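Every protein chain but one is kept in place in this view of the complex.
In order of appearance the chains are A, B, C and D, and numbering begins at 1 in each one.
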Amino acid sequence: MPVDHRRIQGPECSEDYRKPKTLDAALLKKGSRRADGRKCGEQRKIFLKPGVVSQAKGSAYIELDHTKVICSVFDPREKASRNLEQQTVRGEIFCEFKFASFSGVQRRSHQQEADDKEYSLLLKNALEPAVCLHEFPNFQVDVQVLVLQDDGSSLAAAITCAGLALADAAVPMYDLPVGLSKAFSGDTEFFDPTGAEERMCLRGVDGESDHGVFTIGFLPTFNQVSQLFHSGHISSDRFGKMISEVGTLAAEVHKAVQAILLSAVKSSIDSSDNSKLLL
Amino acid sequence: MSVHIKTIHPMKYMRDFLARNIRPDGRKLSEVRPTAINVGSISTADGSALVKIGNTVVICGIKAELTVPNAENPNEGFVIPNVELPPLCSPQFKSGPPGETAQVSSQFLADILVNSKCVDLQSLCIMPDKLAWVLYCDLICLDHDGSVLDACVAALVSALCTVTLPEVKFDAITKNKTVELEKRRPLTLTCFPFASTFATFDENSILADPSEEEESLCSGTISIVTSGDSLYSVHKPGGCQLSENRLSECISKAQKRSLTLRGMVEKSMESIKS
Amino acid sequence: MAGLQLLSEYGLRVDGRRPNELRQIRCKMGVFSQPDGSAYLEQGNTKVLAAVYGPHEVRLNRSKTHHDRAYINCQFSMAVFSTSERKRRPRGDRKSQEMDMNLNQIFESAIRTELYPRSRIDIYLEVLQADGSNFSACVNAATLALIDAGIPLKDYVCSCTSTLAPSQGGAPPTPMVDVNHVEETLGGPGLSMSTLPRLDSVVHLELSGTRLHLSHIDPVAEKAATGAADIMAVLDKAVRGHVAQCLHAREVSGQGADA
Amino acid sequence: MADILLSEAEKTFILHGVRDNVRNDGRSCSEFRPIELELGLVENANGSARVRLANTDVLVAVKCEIDNPPSNFPDEGKLDFFVDCSANATPQFEGKGGEQLAVELAALMSRAYQTRESFNLSTLSIIKGMKCWKLCIDVLILECGGSLIDAISMGTKAALADTKIPKVSVIGSDEGTLELELADEADGREEPLDWHHAPCLVTLNKLEDSLLVDASAEEEACCAAALIVGVSPNKKITTTSIPGHGSFLADSKIFARALNLAVDVGVKLNTALEAAIKKHQTLKPPPRGFLD
Partner (left out) sequence: MPRPLLHSLLSLILNQLTRVLHAVCSVYKQNFLAMNSNSSNGTHSDDKEECSVRPILCELGVITRPDGSAILTQGHTVVMSAVYGPSEVRMQRLQVDRAYVETVFRPKAGVPNTSDRLRETIIRDTCETAMIATLYPRTTISVILQEMEDSGGLLACSINASCLALMDSGVSMKFLFAAVTCGVTEDDLIIVDPDADKLKECKASLTFAFDSINKNVIASYTSGTFPVQTYNNGLEKCRQASDFLFDFYRDIVRKYASTL
């Protein structure tokens, strides 16, 4: 690895002291509760708070039990792309997704790795249908997402968090995008999987034909799917059924996010009222 | 009305406030913003802490790994601090390799660790010349609203307090290492350095714990790292001249503040132990 | 010299060629439909693809345009699988930047740029397989692509490399033309010359590898020049064949349309 | 990919054609354009293939390197995708231009090959936990004229079929370091890779409520959204993705129809590809390359 002169240098090579975790198929016990006591179709408790970063135009922080994601949005600025002749009529969203170096079990490097780049593109595709891009032609909105701790379905949490941050930054949008993910192996399905369940279903237990993980970006008011990111092994009709099942759950999450946004806007109006009195 | 003056004549706006020795956000000159320290919030890291001073938020995550000590000092482990100022925390930073302020802060933290010897590097060595611990301390600023150095040092020290390292036995002949994950012993710190930053304004007024716009308007800053009795660093990169007594005034304020910060860290440590 | 002898005692080279024998050249023009001109050239096992876009108006950075002539922009890149050892990055390293600069200079002097003021001509080269004298193969392929794109040239730009086999058993060192990968890596001096054969003028000359004694420069340069002239003959034949083929195709389609 | 300028009239012309299942080049909505396949083109690689789908031209080469296996799966090898957008395709790919598209395509392909059912990595292991094969799959895009990912997935599957892994024997291991001796290429490993389960990716473009397969550049310009589905020969979906600004209506009817169409087109594609590969392997025609 070329020496990075812009950071304090540690020893050349160092490896993790933990033995690599083997996949425990115990997670798949039929019909029983999951490792953290949730039922199969139950989502983790969501903690969501807009306006956490004072310096950003809009920001949001989401916590799904151990998955913690923070996102900040800056107001539109001149498009930085060098080929100026592409005077597109549509604005652009520039997403940057980064796992913190201490976010996973394995330490990650400071530079952007392959999956950071991949998630940036997926997040960009998930948000673009929701934002009225024609409102700011030739401008780009920067969406910066940082995963502080990753315990499964971090992309889904990032989609919801980025949607709320965009709303907090008053970017014109058609709808609040909501991210949901589901892992399945054999006939057990985990809604909003944790890190261990996700790794388990990605590999799939031998002999089990259907397994995999998929993340959906939803725009519930128009019932649109903005991003469908799946990896695994499944037949098409079962996949269609699962997508519509997840659709119903998306509506609930969407209501919750709307309520949070509403209360945040109300509190900012009240505070700005009495701040007028003060001056 | 006040917003327009602030954007057009920021200096005049600030001087009017300082004339009545009060600050735009209502604080007195030597008053410090409310500070909160939350410890052990990231379970995937071996040690972590989040420090919030006013609006400035810095999170520090420490990952421990095993490595071979270098030749110069074979019986010492490593503590590698690195500060990241991502574009997330403020529009002034670009994405890509760390900018100048980030590099200066990382070097400042590395100097403090060397000066104060708060982590005894010998205790990090498992087998001299064969195997030692390396603690990668990665600090990420989530909100850049002034005096980020204070928050970084506080976050680093409190995260180091929460680090627990598993027992490792190294068998020289067979060269394999056995790690008992259950028996974890905490890392002991020899001292608790804390930083306080002061901004100097037209040579006479000194503001404690400046916010982002105060920092951008001031003529110079001075950061003093102390743990109550001895000084670890008096870092004044330039800015206006400071006479003798003003300097010692800052040092005494810094010492008082480091004692209060130390109390807060110990209180939050008890909260996670119980 | 390493164990392997460059010239066997019967005067044959490693791949069985005579010292003054070129490798087999096969080429095809008009390989792609989207670029204005494209060509594929095989010189022995060195396979190169060339594409030409232009002359088109400059949209990107206006600072680079010249008011009186066209701006030539070349990009040389080697496919990741082109060499036996997998290359980490296809382009952007020092070597390919140097190649870009050389190619720019060559074609700036070869193309009649004054006919297209304030415009830009892009020449992109992709080496699919590298088996020695890649740069010369690129120059020849680019010439074919420019002709396919219908861009007026002062003359064919033919490039050839030559080297010097060390003297064995008293025989004087014999210059060899059209160097392949083995001869290149064995460290002899490599002289690569790009010429406009009909106008008998040198456009680009580069000596790399070990030192070359002053007295040997003439024979080696001579060899490279004759090599380039022979290559021009081959390219000329290929171009005429291609043009004849196009005319024939147009007639056939022309009749089809009238009937 | 290059900027296609379409007038409104042309768009409505395409739209009406698609409504009654006819496209301007006479194909029905679920038909592919003629595909040419060629194997064994690149001598330096262990396996290579070239796919021409109308004017999309992709060259895929597979090279094997010896590497140590991932720590959490010691008995498996590695698969590494790298896509290079050559500037030959369009001037926009010059320098860093094609970087973003290359990253997107490489990520999509590595996700399609992630499950064991599509490519069993344990066949790449040499010595459990010590040494394994790392297949570097390098894709070079020479010309792009729509449905790029389909051409790349077909090229990858054909290249894997053409790959021969040299036999490896361990000739002694002094204190922990292994010396591996590569048998020369001639007597390659007996059974080549099991490429039969490799998936083929199909791009469905949505135009109003009809779905187009293998849309040409003009058709792609007037489509609202696209859905990419990776289909393995045994009718299973291995990956999906929705690139670009579009979004799909989520009611189960539309989605089920789209997925089923994708699966049977994908299966048809897989069988046609396997037939072409078998024909190529039996006839062993001399590589013509670009000289045809």
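Methods note: contacts are C-beta pairs under 8 Å (C-beta built on N, C-alpha and C of every residue); 3 or more make two chains touch, one makes a residue touch a chain.
Since the model is a prediction, treat every value here as computed from it, not as a measurement.
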Selected residue (touches chain absent from view) among B:18, B:68, B:127 or B:231: B:231
Sole contact to the chain not displayed, among B:21, B:95 or B:248: B:248
Residue numbers in subunit B that touch the chain omitted from display: 100, 103-104, 106-108, 110-111, 114-117, 219-220, 222, 229-244, 247-248, 251
Positions on subunit A where the hidden chain makes contact: 5-9
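Going forward, only the chains that are shown with their structure count from here on.
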Residue numbers on subunit A that touch subunit B, as the complex places them: 4, 6-11, 13-19, 52-56, 66, 68, 70-72, 74, 96, 98, 100-105, 107, 110, 142, 144-146, 148-151, 279
Sites on subunit A touched by subunit D in the complex: 20-22, 83, 86, 90, 114-115, 117-118, 121-122, 125, 128-129, 133, 202-204, 209-212, 214, 218-219, 223-237, 239-241, 243-244, 247
List of subunit C residues in touch with subunit D within their complex: 26, 28, 31-35, 38, 40, 42, 45, 47, 49, 51, 53, 73, 75, 77, 79-84, 86, 90, 92, 122, 124, 126, 128-129
